[in-house]
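I have placed the structure first, in the form of structure tokens, so that the comments after it can refer back to it.
With one protein chain held back, the other chains of the complex are shown just where they sit.
Letters A, B and C mark the chains as written, and numbering starts fresh at 1 in each.
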Amino acid sequence: MATYAEMQQIYDDIRGDFRYDHELNGCLNCGICTATCPSAQFYDYSPREIVQLLWTENVEQIYDAMQEKIWACAQCMTCAARCPFKNSPGGLVAIMREVAIKHEMQSAKDVLRPFGRVMLKLITTGNQLSPDMIQPDHFPDWGPNIQKVEGDLRLLRKAIPVKTLQTVDTAWEVSLKTSVEMYTIWEMTGVLRSLELMDENLFDVIEDFIDEKREDYEDWLEEQEEDEEDDD
Amino acid sequence: MAIHEKSLIEPERLLKHDSLVVDGVDVSGHWNTMIAPRTITDYDDDFEAKIQKYGGGENVHRCWQCGSCTNSCTVYAQNVQFNPRYWIYLIRLGLKEEIVKDKDIIWQCVSCNKCTDICPKDVRPEGVMKALSHWMEDEGITGKSPSKIFDEEFLDQIYKTGRIEDGKVVQNFFKKTGQSLFQDWLRVFMLRMMKGLPIMHLMRMGWNTVHTPRTRSWGRTGEVLKAYVQEQKEARHG
Amino acid sequence: MKPTDQTPGNHNTSAEGTGTGAMKPGFHNTDGQGIAGHGSFFQATDLSPEDAVRATDWVRKHVDRRTIDLGDRMDDVREHMEELEKDGQIIIHRVGDQHEPVSVKTLFGWDKKIPTKQLWHHKSCGQCGNIPGYPTALLWVMNKFGFVPGKDYLDETDQTSCTAWNYHGSGIGNVESLAAVFLRNFHQAYISGKQHGHEAGHFFPLVHCGTSYGNYKEIRKYLIESAELREKVTKILGKLGRLVDGKLVIPEEIVHYSEWVHVMRNRIASELQTIDVSNIRVTAHVACHYYKMVHEDAIYDPTVLGGNRTAIITSMAQALGAQVIDYSTWYDCCGFGFRHIISEREFTRSFTMDRKIRVAREEANADVMLTNDTGCVTTMDKNQWIGKAHDQDFQVPIMAEVQFAALACGADPLKIVQLQWHASPCEELVEKMGISWDEAKKNFHEYLKEVEAGNIEYLYNPELAYGSKA
């Protein structure tokens, strides 16, 4: 359990996000957001209550909501499109999630764990999903008919008449240079640092991968230069 | 894969086959788990009128949800789940399922009547709590409350004899509620009472408990009374 | 009212009476008391459909229904972009005449330019990984119009996902990273023409993914609003060599593929369609991130759904002549939920079955549900089989509107529309459209042998995918 000062700091961090005033103008407790919220149909979760907690600066219950409730949000943003006050409850939840990560909250770690494969793929390749991630044995609940033509995945991907899609371990082929540019973005915007806080093992794996790819790219650049010299 | 936000779902809304194969695929447990929605999809338009037919519930439609009753409530001060304002709202819209969730606390009203005193629209929340309790008993949602059993014993004696014998009421009440007659407090109570009463009075009480005399020329009055009460009840609740 | 037999609001779409101050015949009550149907005598008894239209029609005297003054709170981000450009802070990647744009109206009646040519395909990771028929159907339709790959469109490897799925799912990421990814991708779009001998700005980005589209629009707003964010991101893009004259490049419009389909719908129907789909009952599901994020920028068309709901998907289905059927959860999300579809699957499948698939079957008796985003197709397509576990076997085929359009234009359901990747019963729809699934499947198996032998048929020259080497 966090101290009051820590909870206050968490609230201050939420409040300090430059989007905060944009996403929260006030609240008349009308319930339109919750009415349109898919999660509210199934969970005891209510964007109205989240907004009310923030609006009334209830730091203890804000902290409480960050243990579990904020992760129920489906981020569909229907609430934002509907709110008569032009608040964005979903946007506020996004800020709260970022702050949960910054404060290394357990809820954020729990939520991230099953997302690890997506994170790995995303950060190393710039794609978030790949065909080889969708294997029937990973998704028994998607049924036996997960695809209608049986056969080797590699071959079926080759049968897509678009060159960039004939891949198996990425959704589309991403050039090496592009991936390396992404790594710079991850570093400079603190994304890798966030990941390190959340899952050190995953971070280590990703860092090794990044180093390797960067070396590949350096090698490739040298080759290019040599080629050019040869051309001269 | 466990549901991370499981505490946000009432257990009865989780639909799950522990062991299930569909089209040759093993989808046991969480692979087939589904959640039933918590959305309210209709009102029971007749429910308010039903409660209004119970004594005390007549004014429930006047409520405008100011919350004075809950704020002033003696029980609420002990248990914030005890919320007359909320139940009144549920009655008005006929949201029975929500009411039933609180079946184990609604009867706890102590009839202090502070709510009725403070209500700006004369809803008489105390009466509504009684009406609601009685409805739940009639529907079999809750068992008979001790006070209901007491009332019945009381009435039964009236019907039979036109009068009540305190000793017998207590005796039968204890029997019907499955409580032992030999309770310490009762023993002390009886002993002290006996000490203070004239001997003739005590003897008459003892005699009456055994012989249960009837009010003079009571005749069929009890039967007529009983039939009338039943008639009234049927007229109210149909 | 028989909503199952008619499109919602289609009683509003009659040709006359939508213009400036237009009044239909019979608008005035004969007793002289009524102005534009405002009469004191409500024409309520036994209304014919025409009279029912009239009963609600007085509002249509308003000229431009949604050109409402929203004060300072709803201003057009594009105007601020112009100011920033004048101020020398950014470069706008404009939709020019060479892109042969079509102008459409958005929610508040503002104009939006949709380029129809010289498009840079900005792919969707979910589509490409999971529903490849999405991009192939789109490219195939463009080829059918005679588009020249490398000139009229470009599909290349120098692009990444928008990364917003991850952000919305896990919370890892931030506005700066999303902004840097957005600007990096769109800078590449801006300069991509050069490698093929065109000017900078030749290709205009066409975003395939609904979430990318919503995310980019939101991020663009933040970029325009916040000098601090621009400064931070300029540093990053500078390091990547992704500035032009030291400035950020921001597109004038952010364009979703379904908007392209919308503006091309009549040409698709008149020039390409070969199959009659008038017997097909269509339900539409519009991606939340298409019309709920930065909602002032979504397309609304008075001739589609009375302009009361966003036009895309419905407009395509109507142009092809299909029956579009309303259903009560039209506005609902699909249940994707970003993290939910991976790690909170109980929610996703429950929501999609209860609020979408069941309703489409029971209320609309739909032959197909059309949508315009990866997440929605995946969610509704893959999660309906498990309904069988709890007596919810509703069987509604799910696909993108562009896949449906390609089918209607004679595309091969497997080779082109790639329906083999779908779990929902698309076979039934294909058969109902008069296409033999079995034959298509047989042909496809034959084709797989060719592929194995290295004889692959491409929609464009594969070399084009590699603009810059590496």
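The criterion applied here is as follows: a residue touches a chain if its C-beta (ideal position, glycine included) is under 8 Å from a C-beta of that chain, and two chains touch if they have at least 3 such contacts.
Note that in this section contacts and distances are computed from a predicted model.
Chemist: The chain dropped from view, which UniProt name applies: "Pyridine nucleotide-disulfide oxidoreductase", "pH regulation protein F", "2-oxoglutarate synthase subunit alpha" or "Multicomponent Na+:H+ antiporter subunit C"?
Modeler: Not shown, but named in UniProt as "Pyridine nucleotide-disulfide oxidoreductase".
Chemist: Need the list of shown chains touched by the one chain that isn't shown.
Modeler: A, B, C
Chemist: Just name the one of B:V21, B:I40 or B:C112 that touches the chain not displayed here.
Modeler: Within the whole complex, the residue contacting the unshown chain is B:I40.
Chemist: Looking at A:C83, A:M96 or A:M198, which makes contact with the chain not pictured?
Modeler: Looking across A:C83, A:M96 or A:M198, the contact with the absent chain belongs to A:C83.
Chemist: If you put the missing chain back, which residues of chain A would it touch?
Modeler: These residues of chain A touch the chain that is not shown: 25, 28-37, 40-41, 46, 48-49, 82-86.
Chemist: Since one chain isn't shown, list which residues of chain C touch it in the complete complex.
Modeler: These residues of chain C touch the chain that is not shown: 1-4, 8-9, 11-12, 32-35, 38-42, 44-47, 52, 55-56, 59-60, 62, 65-66, 68-71, 73-74, 305-309, 326-331, 362-364.
Chemist: On chain B, where is the contact patch with the chain that was removed from view?
Modeler: 38-43, 45, 61-62, 64-65, 86, 89-90, 92-93, 95, 98, 121
One rule holds in what follows: only the chains that are shown with their structure count from here on.
Chemist: Given which chains touch which, is the overall layout a line, a ring, a star, complete, or other?
Modeler: Shape = complete; every chain linked to every other.
Chemist: So, comparing C-alpha centroids, which chain is the farthest one from chain B?
Modeler: Most remote chain from chain B, centroid-wise, comes out as C.
Chemist: Hey, which pair has more contacts between C-betas, A-B or A-C?
Modeler: A-C
Chemist: Between chain B and chain C, what's the gap in Å when you average each chain's C-alpha atoms?
Modeler: The computed centroid separation for chain B versus chain C comes out at 57 Å.
Chemist: Scan chain C for residues touching two or more other chains and write them down.
Modeler: 343, 345, 347, 349-350, 354-355, 385-386 - these are the residues of chain C that touch more than one other chain.
Chemist: Would you pick out the residues of chain B that each touch at least 2 other chains?
Modeler: Residues 1, 4-5, 22-23, 27, 31-32, 35, 37 of chain B each touch two or more of the other chains.
Chemist: Could you list, by residue number, the parts of chain B that touch chain C in their complex?
Modeler: Per the stated touch rule, the residues are 1, 3-5, 14-15, 17, 20, 22-23, 27, 30-37.
Chemist: For the complex, give me every residue of chain C touching chain B.
Modeler: For chain C paired with chain B, touching residues are 343-347, 349-350, 353-355, 385-386, 388-390, 392.
Chemist: Considering only the defined contacts, which chain A positions touch chain C in the complex?
Modeler: For this pair, the touching residues of chain A are 18-19, 22, 36, 38-39, 41-43, 71-72, 74-78, 80-81, 86, 94, 97-98, 100-101, 108, 111-115, 118-119, 122, 126-131, 133-134, 139, 141-143, 145-149, 151, 155-166, 170-179, 181-182, 184-186, 188-191, 194-195, 198, 217, 220, 224.
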